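Pasting a structure here, questions to come.
Here is chain A:
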Amino acid sequence: MNAALVYALTGTALFVLGVAGLILQPHLLRKILAFNIMGSGIFLVMVGLAQRAGTPDPVPQAMVLTGIVVAIAATALALALARQLLDMSGEMRLPEEKSGKDRLDV
Partner candidate 1 sequence: MSLNETLPLLVLVSSLLPGLIIFTLPEERRGLRNLFNMVGATLKLLLIFYILRGVMLGEEYIFRHTILPGLDLVFKADALAMLFVTLSAALWFLTTLYAIGYMEGSPHRSRFFGFFSLCVTATMGVAMAGNLFTFFVFYELLTLSTYPLVVHRGTEQAMRAGQVYLSYTLGGGALLLIGTVWLYGLAGQVEFTQGGMLAALGPEYTGQLQVIFFLLIAGLGVKAALVPLHGWLPLAMVAPAPVSALLHAVAVVKAGAFGIVRVVYDVYGVEFAQSLHLLMPLAVMASVTIIWGSLCALFQDDLKRRLAYSTISQVSYIALGVAIFGPMATIGGMVHLVHQGIMKITLFFCAGNYAETLGIHKISEMDGVGRRMPWTTAAFTIGAFGMIGLPPLAGFISKWYLGLGALEAQMPWVIAVLLASSLLNAAYFLPVLYRVWFQPRTEAWPGEHIPMQNGRETAWLLLVPPLVTAVATVLVGLFAASAMSPLNWVKLIADREYLYWLP
Partner candidate 2 sequence: MFDPIPWLILSPLIWATLAFVHGPGQGGRLPVAGLILQLALAAMLAQQIVAGGVRVYAVGGWGAPLGIDLMADGLSAVMLLLTQTVALPLVFYARAYFAGHANSLRYFWPLTGYLLAAMNALFLSADVFNIYVTLELLGLAAVGLVALAGGAGPITAAMRYLLAALLGSGAYLLGVALLYGVYGSVSLAALIPLIAADAPAVVSLAAALMLLGLMLKTALFPFHIWLPPAHGGAPAPVSALLSALVIKASFYLILRLWFDLFEPITSVAAAQLLGALGAAAILWGSFLALRQTHLKMLVAYSTVAQIGYLFLLFPLATGVSAEVAASAWQGGVLQVVAHGLAKAAMFAAVGAMIIATGRDEISGIAGVAARLPLTLFTFALAGVTIMGLPPSGGFAAKWLLLGAAQASGQWWWIVVMVVGGLLSAAYIFKVLRQAFLPVEETANFKLLPRMLEWPVLLLALASLVLGLGGGEVLSLLGAT
């Protein structure tokens, strides 16, 4: 096991944490943060695995950069939506995750 693999393993853990957070955290801001953690995990895996032979690889680094930009864009949109939701319903949560009862009508 070398350092690169440690990055990758950490990335895996972050990804899993992020996924669990995205799924379980009721507050949208936390969800968005969890998504970013998840993203970081992915980027770590990407870079870490690629350089497990020891040499740095610029290709995944560039891809991670692209990924980061995309993640920023998505985060921005998500935040905007969350804000909108907050403005409209007073809570930054999905309806089914509100503290009260299930208010979603099918």
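For anyone wondering why these and not others, all candidates are chains of the complex that A comes from, given by their letters.
Simple rule for what comes next: contacts are C-beta pairs under 8 Å (C-beta built on N, C-alpha and C of every residue); 3 or more make two chains touch, one makes a residue touch a chain; residues count from 1.
Everything numeric here is computed off the predicted structure, so don't read it as measured data.
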Single touching candidate for chain A, where 1 or 2 all sit in one complex: 2
Of chain A, residues touching candidate 2 in the complex: 8, 11, 15, 18-19, 22-23, 28, 31, 35, 38-39, 41-43, 45-46, 48-50, 52, 59-60, 63, 66-67, 70, 73-74, 77-78, 81-82, 84-85, 88-89, 94-95, 106
